[in-house]
Structure formats: C-alpha cells, structure tokens
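I have a structure I would like to understand better, so I am pasting it below and will then ask my questions one at a time.
A single protein chain has been removed from this complex, and every other one stays in its place.
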Amino acid sequence: MTESAQSLGIAMVGHAFMGAVHSHAWRNVHRFFDVPLTPRMVVLGGRDEQRAKEAADRFGWAAVETDWRELVRRDDVDLVDICTPGDTHAEIAIAALEAGKHVLCEKPLANTVAEAERMAEAAARAEARGVRSMVAFNYRRVPALSLARQLVAEGRLGELRHVRAVYLQDWLSDATAPMTWRLRKEQAGSGALGDIGAHIVDAAQFVTGEHITGVSGFVETFVPHRRGADGADEDVTVDDCAVFTGRLSSGAVATFEATRYALGRKNAMRIEVNGSRGSLAFDFESMNELWFYDGDEPGETAGFHRIVATEPQHPYVGAWWPPGHGLGYEHTFTHEIADLLRAIGEGTSPQPGFADGLRVQRVLAAVERSAAEGARWTQVDDMK
Amino acid sequence: MTESAQSLGIAMVGHAFMGAVHSHAWRNVHRFFDVPLTPRMVVLGGRDEQRAKEAADRFGWAAVETDWRELVRRDDVDLVDICTPGDTHAEIAIAALEAGKHVLCEKPLANTVAEAERMAEAAARAEARGVRSMVAFNYRRVPALSLARQLVAEGRLGELRHVRAVYLQDWLSDATAPMTWRLRKEQAGSGALGDIGAHIVDAAQFVTGEHITGVSGFVETFVPHRRGADGADEDVTVDDCAVFTGRLSSGAVATFEATRYALGRKNAMRIEVNGSRGSLAFDFESMNELWFYDGDEPGETAGFHRIVATEPQHPYVGAWWPPGHGLGYEHTFTHEIADLLRAIGEGTSPQPGFADGLRVQRVLAAVERSAAEGARWTQVDDMK
Amino acid sequence: MTESAQSLGIAMVGHAFMGAVHSHAWRNVHRFFDVPLTPRMVVLGGRDEQRAKEAADRFGWAAVETDWRELVRRDDVDLVDICTPGDTHAEIAIAALEAGKHVLCEKPLANTVAEAERMAEAAARAEARGVRSMVAFNYRRVPALSLARQLVAEGRLGELRHVRAVYLQDWLSDATAPMTWRLRKEQAGSGALGDIGAHIVDAAQFVTGEHITGVSGFVETFVPHRRGADGADEDVTVDDCAVFTGRLSSGAVATFEATRYALGRKNAMRIEVNGSRGSLAFDFESMNELWFYDGDEPGETAGFHRIVATEPQHPYVGAWWPPGHGLGYEHTFTHEIADLLRAIGEGTSPQPGFADGLRVQRVLAAVERSAAEGARWTQVDDMK
Partner (left out) sequence: MTESAQSLGIAMVGHAFMGAVHSHAWRNVHRFFDVPLTPRMVVLGGRDEQRAKEAADRFGWAAVETDWRELVRRDDVDLVDICTPGDTHAEIAIAALEAGKHVLCEKPLANTVAEAERMAEAAARAEARGVRSMVAFNYRRVPALSLARQLVAEGRLGELRHVRAVYLQDWLSDATAPMTWRLRKEQAGSGALGDIGAHIVDAAQFVTGEHITGVSGFVETFVPHRRGADGADEDVTVDDCAVFTGRLSSGAVATFEATRYALGRKNAMRIEVNGSRGSLAFDFESMNELWFYDGDEPGETAGFHRIVATEPQHPYVGAWWPPGHGLGYEHTFTHEIADLLRAIGEGTSPQPGFADGLRVQRVLAAVERSAAEGARWTQVDDMK
C-alpha cells in the first residue's frame, strides 16, 4: 500500500465459508502486498437482511444489500465478488460485467457448460472494455504449487509423462451426516466432481501448462439418501466421488479422483507430475512443502527434495514471514486478490480467467458424459 | 526346523533376479521358521550350462540341468520353482504338475488368459492328487500388507468404498536405456501392466478379500524404439504404463496405475483402502510401515497411525528380530516359501493358488481389451 | 464480536517483524473470535517518526508516537503491546503497568533475571489492581501444541520420563551473513539461547505442566566476527547455539538445543515427550500436525497417530476453516490475543504471565552459569 494507492469499491455476494475467507483477504491484502488499488469493503449481499448484517459486522463490510441486482448497480462498487452456490454464478456475473464491474467468481464457474460459455463470452466482451474477470481457483496461489508451475515452465521436468491428481475428503464418510445444499444437483450442479474435482482439473492444467484433451471415468453415490433438517429423508442427487483417466495435450497420461469418502483424509488435494527430467509432488495437507526430484542430479545423492516453500524467493512468500514460518489456507485467497488487484491496476488480464473456468467445466462435463456412456473415451472439445 | 522334519527336494528353473531371491529363501527358510519340511536345493535349471553352473555354485544348488523336461522328471525333485519369463510358465508348470511335483510359479501366472486357464485346470487336477501349486505374489507376505488384510478381515474398515493402487518405477524414464526381453511382447506378454500391474491387482483383491469385476482404462508406450545389444533399434512391443479405473465385487471404486516412467519413484508399490470405519495406506518404499486410520477413535486424537510392523504379534515378524529392526525385500519370499512348505506339510491348499493367478490374468486382459476399445467398461468375467 | 462488545485502546511499541505480526492479530482477532473487547488500534510507537508513520499506515494504526513515555500516558490507550528488543522491555512494561495499562510483552521477558524479577513484581502489584500482563510465548497457541498440553493434563501420557526439545534455524550458517542487533549482547541479551531457546524452555514447561529444576550445558559462537552495515567487522557478542540437559520437577530427563546453524532447518521448533502411557511429538515445520502414541492401544495397531490438528474440537480451530485447511504462523498470535482479551474481559489472569516469563529467564541464566562453570549442574532456583 502506498500513499498514492487509489481505492477500489468491493461488493461481495454470499457470506458462508467462502465469504468469510474472501472477506479476510479483502481486509488484509494491502497490509502485506504493494497493490496499486486499496480495496474498500463497501457492501455485502445476502438474501436474509438480519443474517447479512451480522456477517457484515463480523467480516467488516460497511453495508448490506438483500437484492444482488441492487448491489451490482451501485456506483460505489467497482468489483463484484461472487461467493454464492454455482447455480447463481452466471446470472450475477453476467449482470455485473455488463454493469462494468470487475468480477471475481468462486469455482466451479457454473453448473453447466452452457452457463459457463455465456459467462466466458460476457467476460470476453467486458475485457474489450477494460473490465476484468477471474475465477477463484485459489490453489494456484499456494506458494508451493505456484513454484511447481515455475519449475515446469522452466523445463526442469522435461517432457511430461504422468499426472496423478486426487482430492480426498471424508466429511460424508459417516452415512448419518445430514443433507446439505451441496448434495442437491439443482443447486450444486454436481457433487465431489464439481466441488473438488474442479480444483484438481484446474491444478493439473495450471501446473503442466497444458489442456486435458480426453477423459474416461465414472461416478458413484455411496449413500443415496440423507436426513434433512426437517427430519425427512431426501435423495442425494449428486455424485459422492468421481474417478477418471485422461490425456493432456502433450500426450501425458493422467489419473484423477475426487471423493468425500476417503476416511481420515481431511483435505488431501494432491498432485504429482513425472517428466523425463524431473518430478514434482504436492499434498495440501502439508501445504508449505513441494517435493521435487531432479533427474539431472547424480544418482548418489538424487532424491525427492522436501522444499519448504517459505523462502523469500518463493512465490508470494516475500510478503510474509521469515523462512520456516508456514502459511495457511487463507493466504491463497490473499494472494489471489493481490494478483487480481495488480491486473486491474495494470490493465492486464488476471489469471485464471473465465475461459479457464469454462475449460475446467468442459472437462467435468466430459467426465459426466463418459460416466453416462460406460466410461467410453470422451473428447473434451466436443463438450457442450 | 525340528529334528523330525522331513526334507523336500527342490528344483528351480531360471537364475536371474527372481532366481537369486528364491534361492535365498530356500536356503534360509528353515533357519527362521518351524516348517514341517526342510528344503533340499537339488537342481537348478538353465539353458546355458556354464552360466547355470556358476549360478548354482553361487546360490547353493547341488546340480544343474539344461533341459527343464529332464529336471521335471527327476525322482529327487518334489517341487519345481519356476522363475523364467512368462511365455514358458504354462508348459513347465503343467508338465511338473502332471509329473506329480508341487509347483511354485512366478507371476504373472502366464502371458495369456488361455494359458492361465490351462494352468489353473492342471492345478485343480493335481490338487485332487495332493499336489500343490502356488503363484508367487510375494507382496502378500510383506508383514504390513498381511496385517492390512487382517484388519480388513476383522471388519476394522467397515464397508469398503475406495481402493487406490499404484506401482511406480522409473527405470525406463531414460529414453536411452537399452532394449530388454521385458519390452518384447512375445516373451513378456505385456509391459508394466503384467509385470507390476499384476502385483497391485493381486494386492487389491488380497487386501480387500474381493474381486475386481470390471475395468476401464488405457495403456501407453512413451518410447517406441530402443537400442538393442546389437546396436540396432528395436520396436518396444509392450506398454510402458497402464492406467485404469475399476469396481470391486462390493461396489467399491478403485483406481490403478502401473508405470516405469515415474521418475524418482524406485519401487513405489502403494495401496490405500478407505472404508466406512477405517482406512489403510501402504507404500513399499517404506515397507515396514502400515498406516491405519481408525474411524472409531474420538476426533481429538484420531489420525493415521504409523504402525511400524515389526512387533512380534505382526504377521511373520516373530521369526525375525526385535521391534524396530526392519525387514527387507527378500523376506517376503522367505515368508511365501514358509507358507508353501506348511501347506504342503499339512496337506492344505497354499494361497494364492493358480486360480488366483488366473483371476489376476483376467483383470489384465480386461484392461487390454478396454484399452483397445476406447476405454469402454469391460467385465472381467467375460475375459478369455 | 457482538454488538455489545466494548472496545479496548491498543498501543504498540516497535514495528519490525513482531510488530507486523502483532498488528495483524489486533486487526483480525474479533473477526474470528467472540472476544468481549474489540481492539482499537490507537497508536504505534517508533523512534523515527517517518518510518513509524509508514508502518502505522501499512499496519492500520491510527496515530504514532516517537516517545514511548507519551504513548504509555495516553488516556485512549488501555493496553501496551511491547515488540521492541529485550533491553527495553523492563522500563516500558513497568511504566505501562504503573500507568494502569494492561501489557503484552514479547519474549524473552527481559535480558536479565534482575529485570525480569522487577517486571514480575510490577505485574503482581498491577494484578492486584486488575491490570493484566502476558508474555508472548506464541507457540503455546499452536493448536497442535495446545492439544499436546491437554493430552498431558488429561493423564494420557502417564508418568513423564523424557522431554527432548530443539529449536533449529540456519540463518547464520553462512559465515558471510551480515551483523545485526540480534548478535549484540547489550541489545539482545543473548543469542540463540534467549531468542529461540526461550521458546523451547517455555514449551517444555507448558506442555508438561512442570518446571525445569536444574540444567547443565554450554554455548558456542561459531563465527566470532561479522561485517556490519558500515563495512567494518564487528564482534559477535552472543552465543550462536546452546545445548543443555535438564531435569523437570517430576524427575523427567530433558535435553535442549537451540541453534541458528542447523543448515536446512528453517524453523524447526520441535518437542517430544515420552511418558509411561503415551508419547507426543511436534515439529513447527509441520505445525498443523501432532503425533501421539497411545500406549494403551493393542500392539497390533499401535503407532504414532498423525493428528491433523484442524478439527473443530481442537483448540482454537473452531474459529477458522473446515478440517484439513491448515493454519499458519500468524494464527498463533491471533489466538494469543484472543485469550488475552478474554482474560481482561473476564477479569482473570492471562497465561503465560510475567512470572512464567521470569521462570524461563531463570532457566536461561542457569544455562549461562553452567556454561561458564564447565557445564556444572546448576539449580534453576538459585538463579538471580
């Protein structure tokens, strides 16, 4: 933050888990990063006024709006941050972009490819007018994963052969855990596939710098009914897990698994990449570490390096603490918003944009079509 | 070994890597385990007499035979141990069984399902006459994996939801590594799939006590030609890696990957199983450890237990050293042969038998068919 | 934060590393914790007005003072947070307490036992008037270490036999690294011993609930001169490392090491405790994990549990994110300040108090005396 930094009026829609963590980032980003624009936390959107007010008070927003359409129209708002369930993303994001507001949208970008396409088109039109948009794949901003991307881009892995990515959680392992909106297709779009599978699909594409071109897989719902808040059983209409194989544009071979039933794995977002010159491995449960195998080293001392990614030369870390003083989950959002503010300030396109979000959506749709057709190999580009 | 132990005449065919490790087990098994039969290392089979003699001298075999047919017929031979490439297994094993010799056969059981079926039929006929047969899936005898099987059998994992198994090596990562028989389809049958994929297919079925009922996947050959001993390029006619999803008989969801291109992973045979009550994880690179998550524990102290599987109450360990004094790779063969000798002595069927080997073969064939048909879902029982 | 929360005016002295992290905690604590008092960031103290203003602007303080005496006197200040080098702690803290301000003081409490005693006496006098004081041993508020304390207090470890604690850094490994105030005895008091040794001494006493009664050890300065900012060599007048053995009040045997020369160890603050019923191990480089061995478990499945201390029932964690979404270094300060605000609001004594800081100081002094007298066993209570 510098004396001359201009401010940017922020509106946020939604105030559950994602709202809490985004608020934290908006509140603190300029305390650590030299961003060209200082965020003003102008208004929080929520349908229930009382609950929205409580959240605004706690999170530090100056006002509330119960109608997102009002919020999008406000003159004191320059950017809309969308933290609502996926079925609402398209409508809000497109309206905001058309109103000339920059947009940060939580992932997955949308619940369908069709929605995602409309959003990407709206983003492209807005981009031409200098209005920016970003989809919140926050794991790209884990310093260790950002470092992984750098090493691949520098050619340290050589020709890529393998990606294996899993996202393992266990909060549904207990068959008596209650029904939530995340298990209803009409709101969540899909289950583990869209919620956490989206993250590893994006991570695989981000770290490798490639596209997933085809997939084959299937999904499963282990517990078909759950008890709702009203005490009645309700059908679970989304997948509990998804497993699929895939190909990257270079021909590399990939495997993916997203599940909420890996008992004991709390948030194990893992990715390993093997190339002809080196390999990388990451596990979010140890988020400050990146493992790197340098195939150019003599065999006597070769071995996976446990890089504690907390050195000043590691991405984003210089803004924080001395080496070995690890970062946490919410830092990834602060980094994301720092990059977004810089892009807006500099007039460049923030990454990942809605086109990236659409590409993830197409991969997810390809998995669903493959699953519906006996795991048949499915091209991602054919996806609508 | 007891005073009254009878002896068993052993013949072994093949004296490369597997021959060395089997010899070690035959030489030492009765020094640690109270087996009802003491092995006599009677004869070693090898086509080149000079090389066979050198191997026999080194490994401790009393004589050599250059023709396996002679070896199988010898009166002083009670058991034939087959350590040759897969294309020779069927002929030798069937001849040995028909000659009334017990058989231990290296994995994969055969190069085709048809051969494996004939072997399983011969084994069943021999069994009726008290002649025993076993296929050498040695990883079942890693104490930690054997303990894993026990915990599943005791119900400690509850209803099984997930299996994820990989076998990662890197000895072909270097595109200039030379041609070997393991890369020729006519000798090896397949590449990573049959060589190391067979191990994780068996391990998944062993640990869960279930069958793989269907699969979908594909294979890849990254380096299509390699330089042979004669200096000329030769086509690689087997897969370099195989990736596939699958289902177990209980409905559990499984993923598999076998590769020789995971740079930095030397022999990472890994399996994780998640159930409704518990989870297990194993990595052969830390072969003396089993990780167990007990879902019945209170959340405050729940976590994956790092079980150092070197306690007297762990399988096979009581025969060896005090706690914390780890075992190595070759112990798995000593355990296997101890169990085989006990089964022969007690007149029971050793595990895994040729029927188990056939079942693995059918899974591998299903993967190959699926791969040939666009990753289409393929039932294992349809395999011929 | 509730509507009815009263506010508390905060002044902070010092704005380097500790100032940055304390500011972050003051700015955010009430966003996550239901504290009875909301902090107002009133004034930042710093000798150089320009630099203080820049820091205040970045960190979010409303005003600056260049004379800490003025700051301590201000009516709008209720609490003074001391983040300056150790040689200034006593004077500022005592003045603040006498002015009726609550005090939070960075560790080590002071540079000498005599200063620490005067501070503890001042704190005791203030306490009688309802004025609270706390020393900032932030590692107590790592959720995993706080959980460790709980498990010991619940008797899960039984009778304690061993403590082994190390604090390993490497920022002085490079003999050409420049001179800093931390290497001058008159400012820093001591080197690794007081800076990081203090943390493990406090952690050992905190986790066990015991006192260190005697020690034997020595210190070393590996690099006796370093280049200063003016280009001239300057003597290093503090220790580079300290190693010592010790006894706890229960008779348990302890070992300690603090060093800035453990190349590759960035911030490895580690402690392991072994008891007759259980054991615990922690390493700050993996700060979200606690390892717990439960000796009451049957040997078959016993093993160190890797507790990922991010569950709602773990200390402090409920205020943050879902399981598996790890916390970082600065959270420990937020927790510390939340506890301090609660204690002030509830009229109780915050922990650790200045008496705890004094006790740590006495242990450090005993180590220095032992070091000066040929590692002779030295009683802690004799220390002045």
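Note that the chains are named A, B and C in the order they appear, and that numbering of residues resets to 1 at the start of each chain.
Just so it is clear, contacts are C-beta pairs under 8 Å (C-beta built on N, C-alpha and C of every residue); 3 or more make two chains touch, one makes a residue touch a chain.
Note that the structure is predicted; figures quoted are calculated from it, not measured.
Peer 1: Out of B:E49, B:E70, B:D233 or B:E285, which residue would touch the omitted chain in the full complex?
Peer 2: Of these options, the touching residue for the absent chain is B:E285.
Peer 1: Which of C:I212, C:A302, C:V317 or C:A338 sits in contact with the chain that's absent?
Peer 2: Result: among the candidates, C:A302 touches the missing chain.
Peer 1: Can you work out which residue in A:K185, A:H305, A:R342 or A:R376 touches the chain that's missing from view?
Peer 2: If we include the chain that is not displayed, A:H305 is the one touching it.
Peer 1: Out of C:F33, C:F137 or C:Y261, which is the one that touches the chain we can't see?
Peer 2: In the complete complex, the chain left out is touched by residue C:Y261.
Peer 1: Touching residues of subunit A against the unshown chain: what are they?
Peer 2: So the residues of subunit A touching the unseen chain are 147, 150-151, 156, 292, 294, 299-308, 311-314.
Peer 1: Residue by residue, what part of subunit C touches the chain that was omitted?
Peer 2: On the subunit C side, contact with the omitted chain comes from 161-162, 164, 166, 170, 173-175, 216-218, 220, 222, 241, 243-245, 251, 253-255, 257, 259, 261-265, 272, 274-279, 293, 295, 302-304, 370, 374-377.
Peer 1: Even though one chain is hidden, which residues of subunit B still touch it in the full complex?
Peer 2: Residues of subunit B in contact with the hidden chain: 1, 3, 17, 21, 23-24, 27-28, 31, 57-60, 169, 171, 265-268, 284-288, 308, 310-311, 321-331.
The rule we apply is simple: only the chains that are shown with their structure count from here on.
Peer 1: Based on the averaged CA atom positions, which chain is farthest from subunit B?
Peer 2: Measuring from the centre of subunit B, the most distant chain centre belongs to C.
Peer 1: When you average C-alpha coordinates per chain, which one falls nearest the overall C-alpha average? Tell me, please.
Peer 2: Looking at where each chain's C-alpha mean falls, the closest to the middle is A.
Peer 1: Starting from the mean Cα coordinates of subunit B and subunit C, work out the distance between those two points in Å.
Peer 2: Distance between chain centres, rounded to whole Å: 54 Å.
Peer 1: In whole angstrom, how far does the Cα centroid of subunit A sit from the Cα centroid of subunit B?
Peer 2: That pair's centroid distance is 41 Å.
Peer 1: Which parts of subunit C, given as residue numbers and ranges, touch two or more other chains?
Peer 2: 308, 311 - these are the residues of subunit C that touch more than one other chain.
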